[in-house]
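Missing here: one protein chain of the complex. Every other protein chain is in place.
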């Protein structure tokens, strides 16, 4: 304590700049490193808290950023702690923590800027968090260091990499290309199978209109299903963590897209080819259409779709806002439109406007400025309401979308950056 | 004065940096702290204006920011006062005020930047202003410190918090959830009551088409109304300032949404169930539809809707601009369209285009790019005008909306920040 | 010369920082102030180029910004002149000019930033340029200082201010309000005069359908015209520069809006009330509709409309780009659409698509996403082209509009700033 008091007349040399060490400073910043200095009983204890001490000039040396310290001194004098504009926000935070302050003591506006900055940088400083955040790829960093003792595991690792990392080897690229081709083929078959000409051709070949599938399209379908099943099974077998595997969104979609085929085959088998069930089988047609979600498998290979997925995950709050806006506006405008166009009419004729739910269709088509023209107001009051509805629709829809844009741009840059780093890492191996 | 003149050869030490104290400096900055220094008669008087004075080195010490002072010195020399880029704008303003200058002496562009910055930060530095600005929540900071002497007031305070702050306790959360559920139920009943099937069902039950309400929906309606009335009354009773309570927008909406039910019940009671009035009662239907505004009660619980409300309040000027743009464009285009499509036709047939107000409908539907297709120009001149109208509509509508976007983003961040702070405050209690 | 050589070993003290004065520096910056220093023959000559010279320490003093000079020294050493980030760009330019360099020696990217900055600030530093730039208001600064010797001119000045500056006095505000009311009344009369009910009413009063004007609307029209004529004449009489007055856009619109009435009255007078000419008088109806442009007179009183006007003036280049984009896209898409929908059809039936100009109507309505539904492609090739046309329309139209937005925001802030300054100036008078 005695020694500490002697110190109070000394100077602090922070990064080459000298600051007088006044009792004032210690009083105003009670919890910081300086107050501990003051309590030091000996020189050796002192050196735990500073980098050097020059007894002659009575000077304490700190190898820290001088600008940051001058802002902290200003804080002690004027009571407002602000970010030093000439420093990186994160460096400044480091300095604050070193001197025993934390970010809560910053002015509100500076604190907000620091938060913003930390959000921006988070994914780059802790990339493993990002990986687990959207789980599109496997965390190779985490498991890469494992010791695969036997040959079998080495093989599994090779297969895993071939399937999960399209750029890891030539075989992986061929596999990825094949996968994309199979998706596209199955989509083309699905689309063409609904064309009238194709259907009549298939019907002619089979002699009746019993089935929507002609023979060749049925064959192609089976091959695609076979491929996807094999791919999905293999990827499941070689994955490290089976439990985590089935929870990944892209894998869930895989299963949802493959399962219906087997269910419909099973139903056909159980009920017989010509049973009543299959003819009018609404459920079977719906199941069959689930196959369209195979398209989302393309997300494995296109940066744009991955970005979209990540954006949707991050913007669920903004999506909800969009939904609430549209919902509230739809309810209010449709109720009033129904009243003005139908309810106030002594002899209501416009049967399109008879109920609020059917007026909702008009509202959503007008707010989004689509305007098919199947419904439109004809009364003067209804038209005024229509104008207000359209203009407020433009404003309302655009507001939350602005947020989604910003998030999309951010996600895109992140994924692009990571992808280019992965590539670079691959090349340097 | 003599002493002051001696001073003129001394140096100013501002935040560790030395500046020569020339008469020149004083001449150019006549109203500032320095000129007062110059007029000091003794050293004790001098110390009122500076932090320290070293007689030996003839040096005046100021514990202020050296960068800011160097900019002020530059002002004295070159006549242009600019913001120091390496400082927070608000800190710099503090320094200016200390030295006896004010922001009006800044260069115009710097002044604009300072204004902008102050606008950005205003709500954070003076949060109480913000609260009263949009009045969605009660000013707890202002009244929180009050001394509630008796138990009764303590109870009222608890009830008030339960109703006004959805996150304050478990009971408050249950209440908020119940409130949202009641709003949704009443909306669903309102919508379904207009469905033809439902109406015929209700009519079948009652034997005639006299009433639009079937028995169960009438019951649900009564329960909802009862709940809302009770909630509104309680909140009114426990509010601090009754006068301020009824002026808050959300409460006004509450009253507007509840009152019509009682009015219609009253009218029914006065005129009798089967009276002529009620059958064709246009006013009653309108009053009934007022209930749709209950939806706006959701704003209490959704950040997005609060943001929208705050945005609308702040952007009333931009809204007006949007209105003026649309109005002027509508008048000009509809007048010319009517002339080209109807007025110049020797034998006018297109009765849709007969008057300017009906042409307005076409203009608003075209400018917003809805395009129902119920009206469209057929003459060549009319089509050219139509193209111009559509393109200028896209430009005109988007211009003021850009401002509304920016305001929305700003409002969203503010409310989010405050909400997270409220939560944090709650947790730390 | 000899003296100069002695100098070469001295130091430069710029704003308190010392720089060695090497021959190297002079060699690399041959045209600057320093080389002139070097050529000085005596100390007195030397003091013309620097602020002070200390013979003892052989030091030259300059009261300039030390950071800027250190960047200039860096330029001499490394050959790249960059803006000092810690300074205002305009201050830095001042320093450059002082030392005898100009902005052309800056690195290209810094030069661009400086240009941008100067563009941003231009209007604020030279407000008189801005005034003459869009000419909505009279340049009071320029003429304000004139000496109006006699009372008559003082009166004229008062009237001029009353008419031109709506906020200058109570009388001016009343005048402005009256003017807005007259515009709105005349617009309402113009609109209602086309309503069928009103027309039949007017016709009933006059016994035939000869005139579109009923008696009361004719009266209101005359009063409005009288007011506008009087206002315009007075403003012309009290204006300083008659020639400049008639070239201002808002005055041109005034004249264009008033003149048609007198022309039509003249024509009626010359040809007689019942002449053949007036009955089918196409030109008269067109002239009458010119009156709609009175609405633009509102621009005098609404900041939003002034902003729009200024934006249109500044963005004529972007408007042209928009026009060229729309024109080129319209030509290409309409030609191909006509070919695909009509030209390739062996038995062409779709008469809507018969010619390229009529296909243009479809293209503009599709590109702007209006989609009335009066024309749409039916062939597969036409629909593919339609999809491409719509998507490229969205992209093409939005690109130049982005620029117009930015310009609008800029103009809005400028006018708002000026308007608030005018108000402030008025209050402080």
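Which chain is which? They are A, B and C, in the order written, and residues in each are numbered from 1.
One rule holds for everything that comes next: contacts are C-beta pairs under 8 Å (C-beta built on N, C-alpha and C of every residue); 3 or more make two chains touch, one makes a residue touch a chain.
Owing to the predicted nature of the structure, the values given are computational and were not obtained by experimental measurement.
Residue-wise, the contact with the chain that is not shown comes from A:405, picked out of A:49, A:240 or A:405. For the options A:11, A:35 or A:94, the residue in contact with the chain missing from this view is A:94. Checked against the full complex, the candidates A:80, A:305, A:320 or A:384 give a single residue touching the omitted chain, namely A:305. Although one chain is not displayed, its contacts with chain B can still be listed: residues 86, 369-373. For chain A, the residues touching the chain absent from view are 15-16, 63, 65, 85-88, 90-91, 94, 120-121, 124-125, 187, 190-191, 194-196, 280, 282, 285-286, 289, 292-293, 295-296, 298, 302-305, 307-308, 311, 322, 326, 357, 361, 364-365, 368-374, 397, 401, 404-405, 408-409, 412, 417.
Chain C meets the missing chain through residues 17-19, 70, 74, 77-78, 80, 82-83, 85-86, 107-110, 112, 320-321, 324-325, 328, 331-332, 335-336, 338-339, 343-344, 346, 354-357, 366, 369-373, 376, 380, 383, 386-387, 390-391, 394-396, 398-400, 402-403.
What we mean here is this: only the chains that are shown with their structure count from here on.
Annotation, chain A versus chain B: rotation angle of 90 degrees from the Cα superposition, expressed as a multiple of 5.
Think of it this way: of A-B or A-C, only one pair shares over half of the B-C contact pairs by residue number, and it is A-B. Centre-to-centre, using mean CA coordinates, chain A is 30 Å away from chain B. Distance between chain centres (mean CA atoms), chain A to chain C: 42 Å.
Counting partner chains per residue, chain C has residues 86, 369-373 touching two or more of them.
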